[in-house]
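Removed from the display is one protein chain of the complex; every other protein chain stays in position.
Lettered A, B and C in written order, each chain numbered from 1.
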Amino acid sequence: MGQAILVVGGGMSGVSAALEAAEAGYNVVLVEKNPYLGGRVAQLHQYFPKLCPPYCGLEINFKRIKNNPRIQVLTMAEVTGIEGAPGAYKVAVKQAPRYVNDKCTACGLCGQAVEATVSNPFNYGLDQIKAAYLPHEMAFPYRFVIDPSIAGGPEGEKAKAACPYGAVDLEDQGAELTVEAGAVIWAAGWTPYDASKVEYYNFGASPNLITNVQMERLAAKGGPTSGKIQRPGDGKEPKKVAFIQCAGSRDVNHLPFCSTICCLASLKQATYVRAQLPEAEVTIYFIDIRAMDRNEDFYTKVKADEKVKFVKSKIGLIQPNEAGNLVLEGENTASGERFKAEHDLVVLATGMQPNTALNKIPAEVAYDEYGFVQAAEGIIGAGTVRRPSEVHVSVQDGTAAALKAIQLVAGR
Amino acid sequence: MASKAYDKSFREEVYENVDSGEEIKLCMQCGVCGITCPLRDEMTYGPRQIWSLIRAGKREEVMNCSDIMLCTSCYACKVRCPRGVKVIDVMHGLARYALRQGIVPRKETSKFGKVFWDCIAKTGRIDETDVPMRYTMTAGPIHGIFNALEMMDIGRALLSHKRMKFKVAPGVPPAKKIKGIRGLKKMLKKAAAMSPGKES
Amino acid sequence: MAKKYACYLCKGCGIGEALDFDNLQEVASESGMGEAKAHEALCSPEGLALIKADVDGGANALLIGACSARVKTDEFTFGKEVLVERASLREQTVYCTEAGEEAAADRQMLAADYLRISATKLQKMELPVPFQLEQPAEKAILVVGGGVAGLNAALAAAKAGAKVYLVEKEDALGGFLGKMAKLGPQSPPYQELQDTGLEDLVGQVQGNGNIEVFIGNTVAKTEGAPGNFTVSLSGGQSLRAGAVIQATGWTPYPPEKLADELAYGSSPNIITNVQMEERAKAGDLGGLNAVAFIQCAGSRDANHLPYCSAVCCLVSLKQAMYVKQANPEAAVYVIYKDIRTPGQSEEVYRQAQREGVIFIRRGEEYPKISDHGGKFTVETADVTLNDTVAIEELDLVVLATGMKPNNPKVVEPPLVALGMDQEEAKRLTAEAKAQSDDWSVLNLAYRQGKNLPTLKYAYPDSHFICFPYETRRTGIYAAGTVRRPMRVTQAIEDATGAALKAIQATTAAAAGFAVHPRSGDESFPEFFMQRCTQCKRCTEECPFGAINEDEKANPLPNPTRCRRCGVCMGACPERIISFKNYSVDMIGAMIKSIEVPEEDEEKPRVIVLACENDALPAIDMAAKAGAKWSPFIRFLPLRCLGSVNLVWIADALSSGIDGILLFGCKRGDDYQCHFIKGSELANVRMSKISETLDRLVLESDRVRVEEIGFGEVDKIPGIIAEFMETIESVGPNPYKGF
Partner (left out) sequence: MDYLLYPGCSLEGGGSHYLVSVEAVFKALGVKLTEIKDWNCCGASIHYVGGSELQTKALNARNLALAQQQGGQDIIAPCSSCYIQMIKTAHEFEEDPKLAAQLNQILAEAGLSYTGGVKVRHVLDVLFHDVGLERIRQAVKHPLTGLKVAAYYGCQTTRPYGEYDSVEAPRTMDQLLEALGAEVVPFDKGVKCCGSGIFFTEMETCARLVGDILGAAQAGGAQLISTACPMCQMNLEIYQSRVNKILHTEYDMPIVFITQLMALAFGCKYGKEAALDRNIVSPKSVLQAFAA
């Protein structure tokens, strides 16, 4: 039926766009850079405000993809060029080698055979993973990946020798293909703002100074600590946890816009800490708490916990001390008091930078000065490349993008 | 009971008459400047609170506060301010505005700065011997000499290390003027006329 | 369909070493599957070729004993005409049990049971035949509400080729957008006020040949089901529609309720933001020298609207800019709790500041407003000044009141009322009804009520983060501010998405398959009416109001409203509701196919009825991660725990099964059940079972409901171990061997 719709990005908005278009009867090619679908939400422990696991919804979506022959999924793939006009695009897609073909049963023998490890991108570098690995426990496609660093060497050969199914293909060169599509939905998502750019927070100076995305992995069952919230520095349970809001957002020197989700993310992560560590105290340092619309209920709920404190202050300096703790300096703008506060685990609420600010779409597309995609015909932005947004808004946006694409390809 | 009503006249006065005064409009009261300033412990309010006082119309508190003349221009606050407020320029502007009103937030700095600027205005450059000498003398002849004796060791050291010219008294021998001093003077006059608050 | 069975057993991934395949082949054969073919790696091209050859030879009911059905799905799919049933010999057999010789016998029995269970299922199921409406499905879409969301929904659907009926109660299109003077900055550089664009939007709607507009009309009645709604309008017209979008927008929070706190009503110059917008539109902003905006006037207040109305900060910024642009000298104050300008709209905040608007953070308390001969004084805490201040000589005070959805509130009686004694149930139902609004937007002719079910605050949204569009009435989608507080730009996107969902609903109704979450499912419940006792359980318990009733209380199913969860099947005491591939009889037979060892063998048997969306993947994950548990456990996947029919418990216990675990989703306010209340229903039903067990002289400990989802993966082995201990302590099922 008609021309295909190309969806770039297999995160929440991309998957939503692909499925909603396919379930309305249109053919979809879904291109994802990672070896798995799910994007950033796959790396979350829980969603706010329900504190439910993202995999619940992803499982349904993956099942919808499995059951829908209209969707073709290309992982480890990136769009390198777009030619043509609305209604008739030729899109060049480059697929990186996975070194594992579809004979893989995810039995795990290659991972056992290989000794080399690589930093685990899924856990934001908090741990190491074998260089032949399943990206994470719920990965879809459920297939191993061999890190390019070992593909050409003896470790790669070990993986190959260990596989009884002939699934390891060290000769894999990847692929370059051309997709013909009537419309392109660009749902390339976001990247956490590089915390080290906010130099006065000294990110990197202490293992106990982490970002909010890392905190998700610390709390997640599949994370580096199997879900135990502990100080990466010494494995101890934190007793005084701080969340630093607007660590880069609402700052003309960094991200001039509000990243929209960080307040709620920190409120949510405060509940992770409080649920696991009844003795722990949490302090949230903020400028404004932005718990929009019905998320206010969640803020109200967290505020009711007397061990969660809110201090109106943008933190001006973070420095590690000899005890391995972190000393925060700020001005409490409600009292005027300038303070130093010691915390044993500090979480930077870094914001979302649209991936289109870092990598532009290879076509004529308008952006605002922050790099967010503006409305256009033919190449349609969806999700966090259009504005920072929470999950349900990304779904909504993905669905809307699907219809805009359908309007272009319907009847062609 | 409210301690005092908001009064818009002062903030408008600041927007109109103070160099970079309008910058404070953008402040969102985050507090970073107050904690960033290396002289924060010497300050009663710090920049954020001063902006807050200006908004509220608390003229006396601001104009009589020595904080506005403490800034050393280190730019740490400017660099961190998430709203890009030129904190230093506003602080300098406020101090200057206070001086123009006849208020002297910090006596010594005022005296020194006056000598400094006069030297530029007259010669186009700073004579690093002349300025401190003149400044020391602003304390009056007796105090001046006393202060000068205080600083004597430093002066002697600089002199002996070829880092200071020899002078017997302020202006003796006179500082050299730049060639374009006449043009520069005209420029400064013009610039003054174009500055906020219609300086002369 | 004549079934030709074939069975395949995979030896890959360690299955071959762990199990005795001769025995398995024997079991398959005894179970009627014929001669099972074993292969070293069934998913390999060679293995698949083996199966394909048989399919080409006519095999059409395949039992595949290999990995979990959640993986290798593409590989083991052989077209719509071929039934495939997967027995999980990997995740649920080999991975989760102890390795080695000692455990071999129990492991083997486990594998054999899974083959029997799957064989039984395969024998009991039929290929579904999609439901077809009597008349061809209608594809037109009804949009209720002609505001910004409704107009955009109508236009979006029409542009995709759908016929649209747009109904608006006022005599003009536009809704609140029509009352607005300007929109706040929406596009780069996010500094300039913008035209509303309403004229152009209305022009596009009116000029679109696919859209028919009914102004001055409301919906008097909505009958039927997706693909076949009959909608009667107040003007007398009758329309046929395939799906409905409710975009009825919002109502300002009644400012009269703020008379005490914020002196509303005491002066014509203490007004709401809506009134301010009207004044701006009328060009009536002259002579304003000092204006204060008071944020969260009613919103974020437990006594009024506990939630944040999401738009008021930006509305006040916009209106502050109106005042400043009319009179740059005016003093404008915004007295706020938190300034909420998300995303790029942070620049709007900066722009308002540049224009000279003064922001005062007020804290929790409302400011005090006093009138001094027509000029107002607002006294408020000024948090960042650490003082209390007064703002005097104000010409106008604007209360930033929030938004309430234009949707009637529905309070449902608690589920425990189901099956309670008549009087108590009636009381609870009456109580719920009294708390519900009596008016209606859609006037649904549904047995469960005329309105969309709501959760908190009368919003008819889904409560799902991943699936925000789903209301609990299939084919009816809420869009815009009726769904949750949102800004104009977001409402436009929301409406566009809702239009697609409506189009999908008509497509699904026409083709006879389910919409979300079982999208594509062609099965549907069929009722064997001869045995119906008119007990109303199915019509009451369906989470989606799919089943109507006639005057004799006979159920009247509407398959296109159905989401295929099977809750009705679980509810029916007469077991007359069945799907072609999912029935009370089928699951009962699967349970009975489990071989129960004699009591003296000391090998108890426990079945786990598990939600296939959350619990089952969690079990797979736990097994993959290396968790081990008792080999006496048999998992049976269910569409939803709400489909559990009590007879299965009886079937299991009477066939000697020692214990029954039910693994369902999280219930309660933050429920995760995608069929809304399946897990909760199962819990209610099981709480009533102890009586039955007592009658059978059985311990109620033998049946337990657990909440298992992705968050509980690590708890699974512990829960199972603990339950096995319980079973051990209560001893073997006395019915064993009877």
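To be clear about the criterion, a contact is a pair of C-beta atoms (placed from the backbone, for glycine too) under 8 Å apart; a residue touches a chain by one contact, two chains touch by 3 or more.
Everything numeric here is computed off the predicted structure, so don't read it as measured data.
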Missing chain: touched chains present in the view: A, B
Residue in contact with the excluded chain [from B:Val14, B:Ile54, B:Leu70 or B:Met137]: B:Leu70
Absent chain, residues of subunit B that touch it: 19-20, 38-39, 42, 70-76, 78-79, 89, 92-93, 95-96, 99, 106, 108-114, 116-121, 124-129, 132, 135, 153-154, 157-158, 161-165, 178-180, 182-184, 186-192, 194-196, 199
Interface residues of subunit A (partner: the chain not displayed): 199-200, 319
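Here, only the chains that are shown with their structure count from here on.
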Averaged-CA centre spacing for the pair subunit C and subunit B, given as whole angstrom: 64
CA centroid of subunit A to CA centroid of subunit C, Å: 24
Centre-of-Cα separation between subunit B and subunit A, whole angstrom: 49
Subunit A: positions in contact with at least two other chains: 250, 312, 333, 336
Set of subunit B residues in contact with two or more other chains: 28-29, 48-49, 83
List of subunit C residues in touch with subunit A within their complex: 12-14, 40-41, 43-45, 67, 70-75, 156-157, 159-161, 187-190, 300, 302, 306-310, 338-347, 361, 383-384, 386, 456-457, 459, 463-469, 484-486, 490, 493-494, 496-501, 503-504, 507-508, 515, 517, 519-520, 613-614, 617, 621, 624-625, 665-666, 670, 672, 674, 709-711, 713-714
Subunit C-facing residues of subunit A, complex: 12, 20, 23-25, 46-47, 49-61, 63-64, 66-68, 102-103, 105-107, 137-138, 142, 164-166, 221, 226-227, 250, 256-260, 288-297, 300, 312, 333-336, 368-370, 372, 374, 387-389, 391-393, 395-400, 402-404, 406-407, 410-411
Residue ranges of subunit A touching subunit B (in the complex, touch as defined): 200, 246, 250-254, 287, 312-317, 329-333, 336, 338
